[in-house]
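In this view, the complex is presented without one of its protein chains, the others remaining in place.
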Amino acid sequence: MTLNIFVQHFVNALSLGSLYGLISIGYTMVYGILRLINFAHGDIFMLGAYFVFFATIVYKLNWILGVIIAIAATTICGLLVDRIAYRPLRQAPRISALISAIGVSFFIENFAVVVFTGMPRPVVQPKILMKPIILPNKVRLIPLGILVPVVAFILVAALLWLLYKTKPGLAMRAISFDIETTRMLGVDVNKIIALAFGLGSALAAVAGILWALRYPRVEPFMGMTPGIKAFIAAVFGGIGSIPGAMIGGIILGFVEIMSVAFFPNLSGYKDAFAFFLLIVILLFKPTGILGSKIEDKI
Amino acid sequence: MRKIFAAVLLIAMLCSCAYADDGVIKIGVFNCLTGQNALGGQLELEGTQLAHKLMPEISGKKVELIIVDNKSDKVEAANAVTRLIENDKVCAIIGTFGSSLAMAGGEVAEKAKIPVVGTSCTNPLVTLGKKYYFRVCFIDPYQGAGAATYALRKLNFKRAATLIDVASDYSVGLGTFFKTAFEKMGGEIVAELKYNSGDQDFTAQLTELITKNPDIVFLPAYFAEGAIVLKQANELGAEFKFIGADAMDNPEIVTLGGDSVEGFMHTTFAYDPSMKDMNPTAKQFTEEWRKVHPDKDPNALAAVGYDAYVMLKDAIERAGSAEPEKIRDALEQTKDLPTVTGITTINVTHDAEKDMGIVEIRDGKKVFIGTVIPEN
Partner (left out) sequence: MHKTRNLILTVISVILFALFLNKAPEILNGYWLRIFNLIAINAILALSLNLIYGITGMFSLGHAGFMAIGAYVSALLILPPAQKAAMWILEPIYPFMLNLNTPFIISLIIAGIAAAFFGMLVAIPVLRLGGDYLGIATLGFAEIIRIIITNMTRLTNGSLGLKGIPAYTDLYMSWGCFAVILLCTVCMLNSNFGNILRAVRDDEVAAKMMGVNIFKVKVIAFTLGCFGAGLGGALMGNLITTIDPKMFMITQTYNILMIIVVGGLGSVTGSIIGSFLITIMLEWLRFVENPITIGSFEIPGIPGMRMVIFSLLLIVVIIFRREGIMGTREFSWDIFFPKSKAKKSKPVQNYDHVLEVEHVKLKFGGLTAIEDLNFNIDAGQIIGLIGPNGAGKTSAFNVISGFYKPTEGRIKFLGKQIGGLSPDQVCKAGMSRTFQNIRLFGTETALQNVTVGSWVRQKNSWWMSLLPFIFTDVLREDSEMKTQAMNLLEQLGLSEYANEKASALPYGAQRRLEIARALGTRPKFLLLDEPAAGMNPNESHELMEFIKRLRDEFKLTILLIEHDMKVVMNVCDYIHVLDQGVHIAQGTPSEIRANKKVIEAYLGAGASSENSQEAKF
């Protein structure tokens, strides 16, 4: 492998990995606070992509406005999901909420089939983001590939600020320790959780929009594979840890791209590499790279 | 006890021969209206429905189409066919897009001895060893060889590579047949790369392909994935050409792929609205389609959906009966039947022998370049 090819792979991996990271931030935030694997995250992500498709292509709004509306609409959907499917199960065993999440995921996917039909729709990519920049050694990079990590970095910073420097953030962290105690301290737990969900959905929407720009088509099942991948990324980084999710996403991107780059004959096994690494990490450091340890008290 | 048993048997027998007694011929359609193959399935269904609309009667009897969705799922496909046969008592079935679905449904039909006419299920295994499964399309080895012939003989490309969806039987099959034919004719396969259904990032595979510097890459993908592959190839500055197969034949490919699909070629059933010397059946199909779907171009998948109905109608007329067994025998004898996608003759393996079309995308439009007969 020549150096310029390696650099090209490196650039590809970074671009894919930061997208994974972006999706998994929302995943990990909801998990960190509620200890709920939100299986519907990938589908909310899909909704975000669809809304931007409708806003910009069907209703011909301009990009900025379209993106804002899409994020707002997705956030509302996320809040509805929380209110209807998760909130009644706060006191229930965790498995109930998990199964509810699986149900919600099924529901959103199939509802999208009913409403949007199964037809993949094209998304218009703003030319300015797509025109390749040619770096030395013929390495090509599209501006979107730079935009994604930048957005991700800003969002991670903003979330960390929210969690560690603001009052709702404090409440969120308190809930992640002990929901009952937090309630007794006079915090409106449902409101704070709804806020967390709203944020998570908004993040999913951002990821969905950027994803749809990078891979310009939307279809009802587009959230499934990225959803699972983002989940793996979140586990890599230590589920619950926001910077961890970003790091996990990038690691996953590198695993996928580099497995093809170094073992092109085994490219059919690409996903197996990712899952294998997932299991290895779980076995040797179940809490991921940046996760904290939870112990069972006797 | 014995009496009841006999009565039940009698009723069951009565039911089983009640196929066309009420003056209606019931034809079942099982196709994928939802799920991952929904796009192809819906186009085919529209074609079949158009044919039914134009020819609502066969031998003076009204035809009733009973449509069942197989949801792009094999269990559902088998259920759907069972349901058509048991509940709706159809005398013949049309379907489906997706060879694995056809195979799952075919097993059921085979057992119940009900003839099926396949639409675009091109995998050779669909009709292999089946007495009751026929198809109106050619098969993958034929198609793969056709693409290879075109690339090597017409375009004179000596170095080819394949990019295959390892989870799709269609893609894997075509890739292998292309490779075999291409190497047999003296070409060289320089790389075989794979991806998985559901993948959306192909940059790693494409970068790898660029290093191998092939003249042409065979991409037997479904159009929705294929368009994204072409887009990313363009972004990475790939200089080789791509050639695909019939699953890339969908009007949406240009909207999805934009500029990147320019110059992309694919093999397909020998029908396209841009064809120059269209046969009369194709002409009629094109005109009628435009009346019903003014906002949508006619396409090859709808054409095979249409042709499946035509072939079945022809067989029922020749059989002079809507009895499944007789329809089957008549289907086997199908010869020189004019259909939208060319003259159809059913061979010993129950597959249609017909020309194969090559389409190229030029200036955002599909252009039918001509037909190819694969070297073998």
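Should a chain be cited, it is by its letter among A and B, assigned in written order, with residues numbered from 1 in that chain.
In the analysis below, a residue touches a chain if its C-beta (ideal position, glycine included) is under 8 Å from a C-beta of that chain, and two chains touch if they have at least 3 such contacts.
Just so it is clear, the model here is predicted, and its values are computed rather than measured.
Novice: Which residue, B:58, B:91, B:104 or B:372, contacts the hidden chain when the whole complex is considered?
Specialist: The missing chain is touched by B:104.
Novice: Tell me which residue among A:6, A:107 or A:153 touches the hidden chain in the full complex.
Specialist: A:107
Novice: Looking at the full complex, which residue from B:59, B:82 or B:321 touches the chain that isn't shown here?
Specialist: Checking the options B:59, B:82 or B:321, the one contacting the hidden chain is B:82.
Novice: Of B:147, B:172, B:245 or B:301, which one is in contact with the hidden chain?
Specialist: Only one listed residue reaches the unshown chain, and that is B:172.
Novice: Determine and list the chain B residues touching the chain excluded from the picture.
Specialist: On the side of chain B, residues 5, 8-9, 12, 33-34, 38, 67-69, 74-75, 78-79, 82-83, 85-87, 100, 103-104, 107-108, 111-112, 123-125, 128-129, 166-169, 171-173, 176, 196-197 touch the unshown chain.
Novice: Residue-wise, where is chain A in contact with the chain that is not depicted?
Specialist: Looking at chain A, the ones touching the missing chain are residues 35, 37, 84-85, 88-89, 92-96, 98-100, 102-104, 106-107, 109-111, 113-114, 117-118, 228, 231-232, 235, 268-269, 271-272, 275-276, 278-279, 282-283, 286, 296, 298.
Note that in this section only the chains that are shown with their structure count from here on.
Novice: Calculate how many whole Å lie between the centre of chain A and the centre of chain B, each centre taken as the average of the chain's C-alpha atoms.
Specialist: Those two chain centres are 37 Å apart.
Novice: Within their complex, state which residues of chain A touch chain B.
Specialist: 1-2, 5, 8-9, 12-13, 15-16, 113, 117-120, 122, 130, 132, 134, 138, 140, 142, 211, 215-217, 219, 221-222, 224-226, 256-258, 260-261, 264-265, 267-268, 270-271
Novice: In the complex, go through chain B and note every residue touching chain A.
Specialist: Per the touch definition, chain B meets chain A at residues 34-36, 38-39, 42, 166, 191-196, 198-201, 203-205, 207-208, 210-211, 224, 227-228, 231, 235-237, 252, 255-256, 258.
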